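Reviewing the structure listed below.
Of the protein chains in this complex, one is absent; all others appear in place.
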Amino acid sequence: MTTTPFETTFDVRFYETDGLGHVGNTVHVGWLEAARDPVFKLFLPDLDLSRWPLILASYKVDFLQQIYYGKSATVKTWIGRLGGSSFDVYQEIWQDDKHCATGTTTMVHFNYETQKSAPIPDDIRAKMEQHLKD
Amino acid sequence: MTTTPFETTFDVRFYETDGLGHVGNTVHVGWLEAARDPVFKLFLPDLDLSRWPLILASYKVDFLQQIYYGKSATVKTWIGRLGGSSFDVYQEIWQDDKHCATGTTTMVHFNYETQKSAPIPDDIRAKMEQHLKD
Amino acid sequence: MTTTPFETTFDVRFYETDGLGHVGNTVHVGWLEAARDPVFKLFLPDLDLSRWPLILASYKVDFLQQIYYGKSATVKTWIGRLGGSSFDVYQEIWQDDKHCATGTTTMVHFNYETQKSAPIPDDIRAKMEQHLKD
Partner (left out) sequence: MTTTPFETTFDVRFYETDGLGHVGNTVHVGWLEAARDPVFKLFLPDLDLSRWPLILASYKVDFLQQIYYGKSATVKTWIGRLGGSSFDVYQEIWQDDKHCATGTTTMVHFNYETQKSAPIPDDIRAKMEQHLKD
């Protein structure tokens, strides 16, 4: 079975460049977070911050190519691993048909009232499986 | 004559919210800058940072309504004043049919080699006039 | 009577530069906000976000000199105008003994429960007067 990623495309912003003339390496995590919106919506369709159901445990970003201002960039987002209450989001940043960076983010389904992790409900799990990275 | 603004629409990013639950007030100037790209392109179609022809003299932002995550926002961009070498960009940020903030930015056409301001060329001026705020 | 500003000094951060090699113009408002902490503390000594008593109505920044990475910068913060419930914060950013930018921010003492502005209490007003710009 082939699965499809979520895709988010946006223009690089001037202020996202740094003094070396390319997109600064602190910017990528913000893009990756923004491109996880479709995953967040599986858990919380209205994205209401007062009922936020996830916490972030870690992220790792590998930098492959420089990214430049003046063009758009696209983030492709897959579910990279699907555990009982935690999961990894695997993401790639592309510009000009070049794979520029890879991000892997570990998130946990979390109940802020009980301060405990919570199993991923079956209906959400089924939707996540449609975007599971091969 | 009625003139039309440039329009830029984008999703609010999670990290652009602050601890008060809305978009933080330091975020707006980045959005306004990003939405000036069509103005920058009148001067420099390829947006090549090594030949950047403008400097920013000042900006003012008025905050009218809170802006929230989970929805898109739109920036409308007009030329607010057109001088010999300087000009004002007048911009409005909208969300949910509400006018949320207004920005006025003064920019100067600038020659970095001579370190002097430079007259706005006639062909660029003609294009700017098509987006002049009434 | 001479009044003294609040002073905040910090190192410029690499990611605060932009592709033109200097500190990007969207960074200044974050610095100015950070340097208003001593003003915020007059209203709310513990800076508890759940009881935040101020809203921001507008800011204006004038850019006088470029600011560079590799050195510290200092923000000097005065009360620029002291009204009944609103006030202006006047701030200057300095680097290398050069006055690089000026910011004026209008804030309002605000009661989020009643959603109304509230008079500045006398004891806070007295402390603010000690930092009033001549």
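A, B and C are the chain letters, set down in written order, and residue numbers restart from 1 in every chain.
Heads up, the rule we're going with is that contacts are C-beta pairs under 8 Å (C-beta built on N, C-alpha and C of every residue); 3 or more make two chains touch, one makes a residue touch a chain.
For clarity, every value in this text was computed on a predicted model and none was experimentally measured.
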Task = Have a look at A:Thr26, A:Ser72, A:Asn111 or A:Gln130 and name the one touching the chain we're not showing.
result = A:Thr26
Query = Which chain C residues would touch the chain omitted from the figure, given the whole complex?
reply = 10-11, 13-15, 17, 21, 30, 33-34, 37, 40, 46-50, 69-70
Message = Even though one chain is hidden, which residues of chain B still touch it in the full complex?
response = 14-15, 17-19, 21-22, 24-27, 69
Query = Footprint of the hidden chain on chain A, which residues?
reply = 19-20, 25-26, 29-30, 33, 49, 52, 55-63
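By definition in this document, only the chains that are shown with their structure count from here on.
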Request  = Give a one-word verdict, same or different, on whether chain A and chain B use largely identical residue numbers at their interface, taking over half shared as same.
outcome  = same
Inquiry  = Roughly how far is chain A from chain C, centre to centre by C-alpha average, rounded to an integer in Å?
reply    = 34
Query = Centre to centre, by mean C-alpha position, how many angstrom separate chain B and chain C?
reply = 23
Query = What are the residues of chain B that contact at least two other chains?
reply = 30, 33, 49
